[in-house]
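Only one protein chain is missing; all other protein chains are in place.
Order of writing sets the chain letters: A, B, C, D, E, F, G, H, I, J and K. Residues in each chain are counted from 1.
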Amino acid sequence: MQINIINGPNLGMLGLREPQIYGALTLDQIMHGLAEYARSLNVRISAAQSNEEGVLVSHILAGRELCQGLIINPGGFTHTSVALRDAIQAVDLPCVEVHISNTAARDDFRHRSLTAGACLGQIMGFGPMGYHLALNGLVEYLNSRNNKDDL
Amino acid sequence: MQINIINGPNLGMLGLREPQIYGALTLDQIMHGLAEYARSLNVRISAAQSNEEGVLVSHILAGRELCQGLIINPGGFTHTSVALRDAIQAVDLPCVEVHISNTAARDDFRHRSLTAGACLGQIMGFGPMGYHLALNGLVEYLNSRNNKDDL
Amino acid sequence: MQINIINGPNLGMLGLREPQIYGALTLDQIMHGLAEYARSLNVRISAAQSNEEGVLVSHILAGRELCQGLIINPGGFTHTSVALRDAIQAVDLPCVEVHISNTAARDDFRHRSLTAGACLGQIMGFGPMGYHLALNGLVEYLNSRNNKDDL
Amino acid sequence: MQINIINGPNLGMLGLREPQIYGALTLDQIMHGLAEYARSLNVRISAAQSNEEGVLVSHILAGRELCQGLIINPGGFTHTSVALRDAIQAVDLPCVEVHISNTAARDDFRHRSLTAGACLGQIMGFGPMGYHLALNGLVEYLNSRNNKDDL
Amino acid sequence: MQINIINGPNLGMLGLREPQIYGALTLDQIMHGLAEYARSLNVRISAAQSNEEGVLVSHILAGRELCQGLIINPGGFTHTSVALRDAIQAVDLPCVEVHISNTAARDDFRHRSLTAGACLGQIMGFGPMGYHLALNGLVEYLNSRNNKDDL
Amino acid sequence: MQINIINGPNLGMLGLREPQIYGALTLDQIMHGLAEYARSLNVRISAAQSNEEGVLVSHILAGRELCQGLIINPGGFTHTSVALRDAIQAVDLPCVEVHISNTAARDDFRHRSLTAGACLGQIMGFGPMGYHLALNGLVEYLNSRNNKDDL
Amino acid sequence: MQINIINGPNLGMLGLREPQIYGALTLDQIMHGLAEYARSLNVRISAAQSNEEGVLVSHILAGRELCQGLIINPGGFTHTSVALRDAIQAVDLPCVEVHISNTAARDDFRHRSLTAGACLGQIMGFGPMGYHLALNGLVEYLNSRNNKDDL
Amino acid sequence: MQINIINGPNLGMLGLREPQIYGALTLDQIMHGLAEYARSLNVRISAAQSNEEGVLVSHILAGRELCQGLIINPGGFTHTSVALRDAIQAVDLPCVEVHISNTAARDDFRHRSLTAGACLGQIMGFGPMGYHLALNGLVEYLNSRNNKDDL
Amino acid sequence: MQINIINGPNLGMLGLREPQIYGALTLDQIMHGLAEYARSLNVRISAAQSNEEGVLVSHILAGRELCQGLIINPGGFTHTSVALRDAIQAVDLPCVEVHISNTAARDDFRHRSLTAGACLGQIMGFGPMGYHLALNGLVEYLNSRNNKDDL
Amino acid sequence: MQINIINGPNLGMLGLREPQIYGALTLDQIMHGLAEYARSLNVRISAAQSNEEGVLVSHILAGRELCQGLIINPGGFTHTSVALRDAIQAVDLPCVEVHISNTAARDDFRHRSLTAGACLGQIMGFGPMGYHLALNGLVEYLNSRNNKDDL
Amino acid sequence: MQINIINGPNLGMLGLREPQIYGALTLDQIMHGLAEYARSLNVRISAAQSNEEGVLVSHILAGRELCQGLIINPGGFTHTSVALRDAIQAVDLPCVEVHISNTAARDDFRHRSLTAGACLGQIMGFGPMGYHLALNGLVEYLNSRNNKDDL
Partner (left out) sequence: MQINIINGPNLGMLGLREPQIYGALTLDQIMHGLAEYARSLNVRISAAQSNEEGVLVSHILAGRELCQGLIINPGGFTHTSVALRDAIQAVDLPCVEVHISNTAARDDFRHRSLTAGACLGQIMGFGPMGYHLALNGLVEYLNSRNNKDDL
């Protein structure tokens, strides 16, 4: 089982600035930790980050046949990207939207997610730990679905 | 460490109707499973359900000194209750909002959460598993915060 | 056949004030008249009134297996209660929303009904007679549906 | 006593299409059944249908002196016609708005009725039976008003 | 010089109801008075009333070559008719919009005029006298424009 | 009989700029023409212009006992001034709002008049002639009202 | 195969005014050209124009059994007519909405089409040629659908 | 003379948390101080607090015959409760709405009060002292009204 | 201690019109009464009224060093004046907004106060008595703040 | 004559998924068919697809001197991209916007096209055939424009 | 060459309060510095400040023939004054709007500028230096325009 992890604009800055707020971990370190955790769940992850909306779309589409699930942190595109929403629907894989901060407690224009409506679910506000929770939840979901299919 | 679990209106119906959709577990069974999981994390939970907004407010307030964290599924009050938001802020405990379904994929009037802005974070769309993820995330958060305080 | 009659906040004041406007009948008298009329239609009614949203939710849910239909006057909760809407959907019984006054001719914030979208239909503006019309319509609907099921 | 029954655009299609949904009765049959029911209540009805807003306005105005009440199903004009609202106010007769379906459970643009604010009340969601309920309610209203006037 | 006078829905009721409010003059009487006044200004008027939007459109279009100006009281269509606005633009004649009442002091949905944007100007709130003022203003406008053209 | 004429901000520029558009008449010349016309109607006018909202308010209030009617061109304050609306209501005199241009055919923010709701009526789009029409209409209104009072 | 062509308000003016903008062809000439083109595609067309919303509704309904498809240019009713939308849905024929101009480049109130949601598709901005494109597209659609049905 | 004092959700927390902000007084102490002040004004108060909307409604209704006035701090229900507004209107007593903080300086969703429109007036931003001002103002209002009635 | 009292547009009309509604007291009389009351509280007041927004701004700014507090009734400027809000913030004095009527029970455009967000609090609906309550509350606030500063 | 064909995000998935819905043709096959059709019209096409907004902008700009017209399917960028709109305006070529589905019958956020206002016209709902109709219409438009220029 | 500098409400407070935030310079000192800078550019400035909207309007109008350009800081009137916008358009001089702070980073109601649409451009966020930049830009603009006119 392989899970596609997609990280959007500015997330490459994690760990490089204000570590007292966002934590000292870089995105690479977070993804390495996640890969390790994935192995413990018997799944593999492929992780990509881009500041470009279209590259993110392409990453999602590229995983259509290779992956069984999707975890996406669309960053600032969360609130404006119909294209990402369409891509999630196009690959027809269960997708979990992750946000490091709690967007409901920030600017008004961050309160609406255009992409979440195309997802299985959403996890936000837990910092980097959110990726672990998302992977945990997604793998459990896929396993239970597979079990049903086996019957 | 004790975590207050608050379930809102209509959640007492879980397991009683359309089990093929919402799962065959009743809220009681979900809460028992959660209590067991909690023990494995070395925390206790106290769980309450009510269809009444004010009773939920009272449950939250009652846990102010007894509990270290809060998990709330406000059900239909999510979108309309300033009183619940105020209660979450009043107890000043880290709170995780849980939804069994992905409200971003349902009616327009379910897209805005009045309560989430007062929370640490939000988890939605994972069915009953969402409570486990929330508890996992909340306990990790509390532990890491306590560790910092110890320094 | 049993029909659940649910009356919301402030409806207990009927008959007690401004009888020249709202009529001289108390809610009790209206419900007694309705019970009599129900007998003539060969159905029984169970009537409840509460000023509390959650108690109304509980009344609706309690009738899920006992009743075949629902008549609700949500009073001021009509325009604000997602919880009541969810309860109506949860019991999956045909429901008629009744208003004593014509809310379309009153304040702007009374023009939208959050609950009506989960109902079979709505009757408003006929004063206490609205309950009779609702019961009449609901029983006819249930009878014709049962007849179809018999074929 | 005479009641004016006004049916708006597309209602002439009733019974001709999708009878499994809208019922097998044509508008003519519904109006004949209504006329029969009216006789049992000792009132006469005059029924008109038009797809044209202005013809409906004219029908309403024409009944100003001949009729004591009005039942209107404005169809798609419900949500857009100030002219029909003005006509209802101009004849100053008690008017009941009827909808065959529950418009609160359909498209957003069907949630607001421009005409209902000028009416005595509204009945919707009961299929063709709605006309009977409306007639019943309207005649009761007129009788009780007349009784008061007799005193 | 000929001016087209177009009166919209429900205006045929003038004088027939509530004369203490709207005055005792019927629309016919008002139009006769206006014709007389027109003669004193050396212009002729052609007056039409219809409850039907499309008939009003046709009346406007029919006057394209016969008339030099247009006075319209669109009644309830004022706030909803793009078709009337288009017709006024299509004939490319100076048009004055008249309202008997002051629509800015009535319901919210009467505060926006879709048709006025295609007109030379608007006169409202003066009762039947508004037609005289409109004719006066329109003829003065046409005369001064003709004078300029003569130079 | 005396009529108070109030002209708002920027109207002192009339005639001084773009005479091919706004006409060659200055506000003084327009007011002198209006005074002459007033004499022919047996009324006197007092005319004031100010760029200051509060000075306009004071002019309106000052005329409360001296004048029988009010003509106001609030200029840019039309769309923003609750204070002017309150002043018109405070003197309780019939008021006509005049605009030289047709504001319904200009920027969106000019489509709503805050002041018109407190007036008897509105005349717009006729250039300087609008003042004559307003005076004509207002005097006719006052005369007919006085005649009624005489009976 | 027969296609119903419905033209709305003011379209009868085509060719009569501003030919340098809208072209020199009258609606009759356009419809004759379209009929000829239709013959080359082996279909017949029936064309109707009316300024009246209800007459357009009737034309649509009248074609329910005679026609296999519908092309409609609702003119100004595009943005305001729920009745036309309902009629298109009632006949359950594939319908193409045509606009001679590009409404997206005109006034704000022309940016929303109430009728397009009930159609197969929409073509706008191509002048009279739009009818040919619509007929071409509609016939291709019907042919390919029939071919599928044949299998 | 008796005044009903109604305190809404979360107000039972006063004095228990962040005393440096909200003051060191509990709600009980504030109410005792208010009772003392009431005695000095020769009136009695009955004070109730509940986190439940319906219980607050019931408290208001219960005071209909026992009390001459009402002071209400609806807390978070201020912005969402039509039911409380209806209750205030139902008892037809002069009511003063009190807020401890200045809600106009807080979140956007706290800027609209649904309940204030049914009140005599509103006092906010004065901390616990607001109750004294409200009582003072309400008693003065009642006394002056009674004096008028005596004449 | 000196308090600046600022009264906005149209308030100079108090007592002069409709005394049965607004009371028989002129603004001068109210201010004299307030000055007397102030002396009993050991403070002085300086009162100003103007119909001009800018003059009010200047009055507020002028009191920056002379006064310890501010009471303002901005009249119609309440809903439209950013300049007054800025002035209140600029002097950085505790300010109480007073309204004679309950603006929440009047026109929609009176429901939002632009100025209140810059104030300590708001009192409305108590008629002229509102100034006394405001002064009472403001002086208590200043005294208790000073007492804290003394410690 | 050369026409630039621009396809936006996710359109590379055509034919690869749900062929029973979107047809079995890949975008490549559609573009090859279109090229063939173009040859029959004596024009050449250059086709590009990208998931990246900026790459699409660059493709449009690159065709400014090489192409005489533009066909664009902006996919999800239709509703959000000011940059694409600006690019269409910058090259000043007649542009046809194509959508495979009828966006007016889908989610609310798909009802507004930001790009269509900068286009000659729009074709939607015809599936892949829409590109043929667009090319047909665009070439006819260019030919007739060239003919005019020749005169 | 002369440039009119207009400063709006509350700007007279610059330098008098919170110098650590707004700088220690008074408006007079800023204007003197600006005059000096103007001399170095070979232009003269005339500077005015007022808290009154109408006085600002008059200052703008007064400079119509004396000045070649306009720099305005409308303060709080930026967001509410149609009158100032009209004045800027009336004098038909290139105008630069200056704000000391970055209004886009402050309250929501400061995000829209009613006056900027009538200006050549806008400069904000640079503190007092903004006036220098504005003068620099405006003079460059005027010089380059004059040079073109000379050709």
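Basically, a contact is a pair of C-beta atoms (placed from the backbone, for glycine too) under 8 Å apart; a residue touches a chain by one contact, two chains touch by 3 or more.
These numbers were taken from a predicted model, which means no experiment stands behind them.
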| item | value |
| --- | --- |
| Among J:24, J:66 or J:82, residue touching the chain not depicted | J:82 |
| Candidates A:75, A:94 or A:137 - the one touching the absent chain | A:75 |
| On chain J, residues whose C-beta touches the chain left out of the figure | 52-55, 57-58, 61, 64, 80-87, 90, 92, 114 |
| Touch list for chain A against the chain that is not drawn | 8-10, 12-13, 16-17, 50-55, 75-80, 109-110 |
| Touching residues (missing chain, whole complex) on chain K | 96, 102, 104-105, 111-113, 116-126, 129-130, 133, 136-137, 140-141 |
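Please note the rule applied: only the chains that are shown with their structure count from here on.
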| item | value |
| --- | --- |
| Separation of chain E from chain B in steps, with touching chains one step apart | 3 |
| If a chain touches chain I and chain K alike, it appears here | F |
| Contact-richer chain pair [G-J vs F-K] | G-J |
| Equivalent of I-K within the choices C-D, D-E or A-B, defined by over half of its residue contact pairs recurring | D-E |
| Between chain D and chain H, centroid-to-centroid distance (C-alpha), Å | 46 |
| Chain centre separation (chain D, chain G; CA means) in Å | 32 |
| Gap in Å, rounded to a whole number, between the CA centres of chain K and chain C | 63 |
| Sequence positions of chain K contacting 2 or more other chains | 52-55, 80 |
